[in-house]
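Notes to accompany the following structure.
The other protein chains are all here in position, but one chain of the complex has been omitted.
So that you can tell them apart, the chains are marked A and B in the order they are listed, and the count of residues begins at 1 in each.
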Amino acid sequence: MMDDNSPYLPLPQPDDIPVREKEDAMGAYLMMFAGVAIAIPLPLLNLVASFVYLYLNRQKSRFVHFHALQALYSQIPVTILNMVLLAWLIVCLVNDFTFPATFKGYAIMVALVNLVDIVFSLIAAAKARKGLMYYYVFFGRLSYHQAFSKNTGPEKAPVNSPPSF
Amino acid sequence: MRKKLIIEGLLLILIFGAVWVVFAIFPILPHKSVFQISKENETKLGDLLTRNILRTREFDRVNNDTIADALDQVTKRLLPVLESSEYRF
Partner (left out) sequence: MRFTVSLQESYSRVELLLRTFFGWLYMALPHGFLLMFVGIWSGILTFVAFWVVLFTGRYPQSMYEFQVGFARWGLRLRARLMNLSDGYPAFGINPVDENVVLELPYPEKQSRALLLLRLFFGWLYVGIPHGFLLFFRAIATWVIMFIAWWIVLFTGKYPESFHEFVTGFLRWSTRVNLYLLFLTDDYPPFTGKETEK
C-alpha cells in the first residue's frame, strides 16, 4: 500500500480500469507490427507508430500512458539495433557478399532481441488487456516513474501580475 | 530507483553483448572452404559421369543437363578463388 509520502501516485487496480482503457493500453504494444501492417518492414516505421500512439493516447489515463511509454522505450533500442544491422548488411553486400564472423554474431543477436521483443510485447499486451501492470526490465521502471510520479516540482514564482493603477 | 535502473540497463547490455560475442566466436554456420566437396558428392558426380560415358560412348562431349549444372556450380565456386596461372618461359 502506498503511503502519502510516496513520490508516486497510487496504481489503479484492474477492476477500476474501464475496458476501453485496457484496450488502449494493449494497442500500444501492437504498434510494433506497424511496418508489417503497411507492408514496408522498415525498422523506423515501428518506432514512429509507437511514438504516434503515445502522442495520441498520453492524455487518456496514467495506466494507458505507462503502457504506451513502455512500448515506445522498449522499441527504441530494437529499432537502433535493426537499423545498424540493415546498414551493415548493405555494406557487406556491396563488399562482394563477404560476411565477417562479427556480422554473423550481430545478426543472430539482433534476431534474438527481436524475438524477445515480440514475445514480451505480446505478453504485455495480454496483461494490459486484463488491466495489469506489467514491467519490463529497465523500461518498466522508467515508464512507471514517468507515468505515475506526483508532479511535485518547486513552486514557481508568479510571472504575470495585474496592471499598476 | 536510479541505481536499480542503471543496474538493469547494464544487465541488458551485458546479456546481449555476451550473446553477440558468443555467436561471433562460435559461428552457427561455419564458413565452408570452396575447395571442400564432400566425398559423397564427389562419388556421386564421378558415378554420374561414368554412367553417362558408358551409355553414350561419347568421350569428347557430355550432353547431360544434370552433369553440366553440377560442373557449372563447381566452376563458379573455384574460378573466383583460383589465382591466375604463372607460366615460366
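Rule of thumb we're sticking to: a residue touches a chain if its C-beta (ideal position, glycine included) is under 8 Å from a C-beta of that chain, and two chains touch if they have at least 3 such contacts.
Keep in mind the model is a prediction, meaning the values are calculated, not measured.
Chemist: Please identify which of the visible chains the hidden chain touches across the whole complex.
Modeler: Among the chains that are shown, those touched by the missing chain are A.
Chemist: Looking at A:9, A:52 or A:90, which residue reaches the missing chain?
Modeler: The missing chain is touched by A:52.
Chemist: With respect to the chain omitted from the figure, which of A:38, A:93 or A:137 is a touching residue?
Modeler: A:38
Chemist: Going by the touch rule given at the top, which residues of subunit A touch the chain that is not shown?
Modeler: Residue positions of subunit A that touch the missing chain: 19-20, 23-24, 26-27, 30-31, 33-34, 36-38, 49, 52, 57, 129.
Following the convention adopted for this analysis, only the chains that are shown with their structure count from here on.
Chemist: Just curious, how far off is subunit B from subunit A if you go by their C-alpha centres, in Å?
Modeler: Here the centre of subunit B sits 42 Å away from the centre of subunit A.
Chemist: Can you check the complex and tell me which residues of subunit A touch subunit B?
Modeler: It is residues 101-102, 104-106, 108-109, 112-113, 137-138, 141-142, 145 of subunit A that touch subunit B.
Chemist: Mind pulling up the subunit B residues that touch subunit A in the complex?
Modeler: Where subunit B meets subunit A, its residues are 1, 4-5, 8-9, 11-12, 16, 19-25, 27-29.
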